[in-house]
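Not every chain is included here, but those present sit where they belong.
All chains are identified by letter, namely A and B, in their written order; residue positions are counted from 1 within each chain.
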Amino acid sequence: MKKIEAIIRLSRFEKVRDALAKIGVRFFTLKDVKGFGLQKGETITYRGSTFDSDYIARLQLDILAHDDMVESIVEAILSAGRTGEVGDGKITVFAVDQVVRIRTQEEGANAI
Amino acid sequence: MNEALFTANNVWMLVATALVFIMHLGFASLEAGFVQRKNTVNILFKNSMIISIGLLTYCIMGFNLMYPGVNEGGFFGFAGFGLSMPEGDAGGIDYAGGGYTYWTDFIFQAMFAATAATIVSGAVAERIKLNAFLIFATVFVSISYPITGMWKWGAGWLEAAGFYDFAGSTLVHAVGGWGALAAIILLGARKGKYTSAGIKPIPGHSMPLAAVGVFLLWFGWFGFNGGSVLSADPVAVSLVFVTTSLAAAAGAIGAFTASYLLFKTHDLSMVLNGVLGGLVGITAGADLMTPFEAIAIGAIAGAVIPVAVVTFDRRLKLDDPVGATSVHLVCGLWGTLAVGIFGAKAGLGQLWVQLYGTLAVGAFTFAFAFGLMYLLKVTIGIRVTEEEEERGLDVAEHDMKAYGESISSIEPAGYELAVK
């Protein structure tokens, strides 16, 4: 079992969600995050002073998946989440020791 | 009475009407600020409906129940459904000794009427069923409020007995407060408020909204009290402005001091309620007091607020999210009695009339409200389900959110660098 964390643009969320649905990913968890980095943030002016917000709002999707699904999930996100401009984000894959479904107490692969 | 004076009087009464109207926005803001985010649409919805229902029912029957023009000195009278303007000058310059027209009379009084129901709305917030509340408010405002109103302002038995209530410490505020009390007894506390582990405070979701509400209420009170002079009499109205303002200010200081002594902190919600307490307190005798008497009445009202809030909330375990019982019921009683203690009419005789007058009104109102609410409870039910309460009434009753937003506009809290 793997956990996939994908940081994507807000504007790509609907496409990514639909792409995931198409390959059978029925559940995921979404987080609001801020991306800091070289990508330029928004320029804000307030009372005559200009400043740079040095982050951009991003979404993080956490997806638990069977090992054999990982590749197609990564593919799906890559194609749906890409604009080609700097700041498209990243996908990270982690190993998972154990998963338990709270409702049924099922463990492991069945819990995903 | 010349036309010019009549016109000046009537202008003031209409301005006062508009000011009383804005109190409904004051209540809506205050109550919205003091409830949780998830129940905001619901409280705004109720308050939008109450003023509308109040105006319409008062037009249909309330006005003629409250000012029947028959059965003077009695308990009940009714002049028939609908409005009928006396012809010619009888509805104009001669209607009220040149103070205002028939239409002005109706609309000024109509704005008052809805207030009583609005007071209840705050106390029962976050758990009452919408339809039950709307039915309750409709009946309360079109029957109960006008009947007790008639006792005094409609030349009924309390007027004959010498009971004094200038602008409604009893007839409006305590009436609303008794209604609120009856309702919250039957309704019970919000889920999770009183647990085995202790009493859980449920903070309101927006202090700015609450503060806006209180300032607007104060603003509107210039019309509420100032208009109750029922003419633009310069000395009388300006005195009322002075006593009303000073009592409100003293209410703030009273609540500030008392809540600091009690809780060792500067609680904004108490100061805001203190302002309202001062205003409710002065309302019964705003035309009778000197500035210093007004300050005394307001300061006591303000100081009583924190004590009353804690008593209802912790001792009696009566859950009232906005403090309506403390502000309107307790300070309404205080203000009514204060007429017998301070000012031009002070005296034991007057105090006695004030006491039994306000208790009589309270008894009727409480019984009426309790009976009505009980009827609703055993028929359609008055409380949302636990699950609806947990999700919030906005989604449960309205399928809406107060601060809806599409995902693409999520805006993270800003962060900035130094100026480039």
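Operating definition for what follows: contacts are C-beta pairs under 8 Å (C-beta built on N, C-alpha and C of every residue); 3 or more make two chains touch, one makes a residue touch a chain.
Please read these numbers as outputs of a predicted model, since none were measured by experiment.
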Original post:
What are the copy numbers of each protein chain across the entire complex?
Top reply: A x3, B x3
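We take it that only the chains that are shown with their structure count from here on.
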**OP:** Measure off the straight-line distance from the CA centroid of subunit A to the CA centroid of subunit B, and report it in whole Å.
**Re:** 51
